[in-house]
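Up next is chain A:
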Amino acid sequence: MLSDFIPFFIQLGIAVGLSFTLLKAAALIGPKRDNVIKMTSYESGMDPIGSARERYSVKFYLVAMIFIVFDVEIVFLYPWAVSFDEFIAAGAGPGVMAVVLFFVIILAIGLVYDIKKGGLEFD
Partner candidate 1 sequence: MDLSQAYSMMMTDLGATLFLLIVAVSGLVLVVFDAFKPRHVATPWIAGLALSAGFVIEMMSIGAPEGLAWYDMMRTGGSAAFVNSLVLGSGALSIILTVPYLKKIGHNIGEVYAMILFATVGMLVLGAANNLVTVFVGLETMSICLYILTGFVRSESGSTESALKYFLLGAFSTGFFLYGIALIYGATGSMEFGAIRIAAEQSAGVMFWGGVSLLLVGFLFKVSAAPFHMWTPDVYQGAPTTITGFMSTASKAAAFAALVVVLWKALPAERWADVLAVFAVITMVIGNVIALSQQNIKRMLAYSSIAHAGYVLVGLASGSQAGYSGALFYLMVYTIMNIGAFGVLALLEWDGKEGSEQTLESLAGVGYRKPFLGWTMAVFMFSLSGFPPLAGFLGKWAVFAPAIDADLVWLAIIGVLTSAVSAYYYLRVLVVFFMKPEGENSPMAEHSFDIPRSSAAVLIACVVLLVVFGVTTFALDVTSGFFAADTVTQFLG
Partner candidate 2 sequence: MQPEMLIKLVVLLPLIGAAINGLGGLFVPALRNKEGLIGMIGTIMVLLPFLITVYLFIGFQGDAIISNAFTWMAAGDLTIGFDYRIDELSLLMTMIVTGVGSLIHLYSAGYMHGDDGYWRFFAYLNLFIFAMLNLVLGNNLVVLFLGWEGVGLCSYLLIGFWYKDRNNSKAASKAFIMNRIGDFAFLLAMFIIFREIGSLDFDAVLTDGLTMSQGSITATVLLLFIGATGKSAQIPLFTWLPDAMAGPTPVSALIHAATMVTSGLYLLARLSPLVLMAPGVMTVIAIVGAVTALVAATIAITQNDIKKVLAYSTVSQLGYMFLATGVGAFYVAIFHVMTHAFFKGCLFLGSGSVIHGMHEVEHELEHDGHGHHLDPQDMRTMGGLKKFMPATRMTFLISTLAIAGIPGLAGFFSKDEILFKAFEAGTHGIDVGLVVWVVGLITAFLTAVYMTRAYVLTFEGEPRWPHADKITPHESPWTMTVPLWVLAGMSVVGGYLGIPAVIAHGDLNWIHHWLAGEQGPVAEAAFEGHVALAVEWGLIALGSLIAIMGVWLGWRWYSKRGLSFDEKLAARFGGLYKLWQGKYFFDEAYDKTIVRPLIGGSIHGLAPFDKYVIDGLVNFTGFFTRGASFTLRYLQTGLVQSYAVAIVFGVVLLIWLMLF
């Protein structure tokens, strides 16, 4: 039972290990020139001065919402990606690909609309 998950744990180990190693390596190898700005905590690009409950520009929410919507649509692509091999094996690769492309085009239309309406513009 548990042995089924060995590949998963190996991948997890690699992912954690790699990111840890890379960060550590950068810290060790890279040059250090500290200044005030660099030393302050990073808050999503906001100046960490004043109340944390300060009002954000509505653009943040807008981008967040757009992100959520597009992010969640990925859920439909996972099952397709997982079983695409079998479709190819059955000879239905192009057809299924076309269907998925249609789906992606719909998402792309949404994206085009967003860009055109300035939903992604930051100022």
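Candidate entries met the following condition: all candidates are chains of the complex that A comes from, given by their letters.
Quick notes
Just so it is clear, a residue touches a chain if its C-beta (ideal position, glycine included) is under 8 Å from a C-beta of that chain, and two chains touch if they have at least 3 such contacts; residues count from 1.
If you're wondering where the values come from, they're calculated on a predicted model, not measured in any experiment.
With chain A as reference and 1 or 2 as options, the touching candidate in the complex turns out to be 1.
On the side of chain A, the complex with candidate 1 involves touching residues 90-92, 95, 106, 109-110, 112-113, 116-117.
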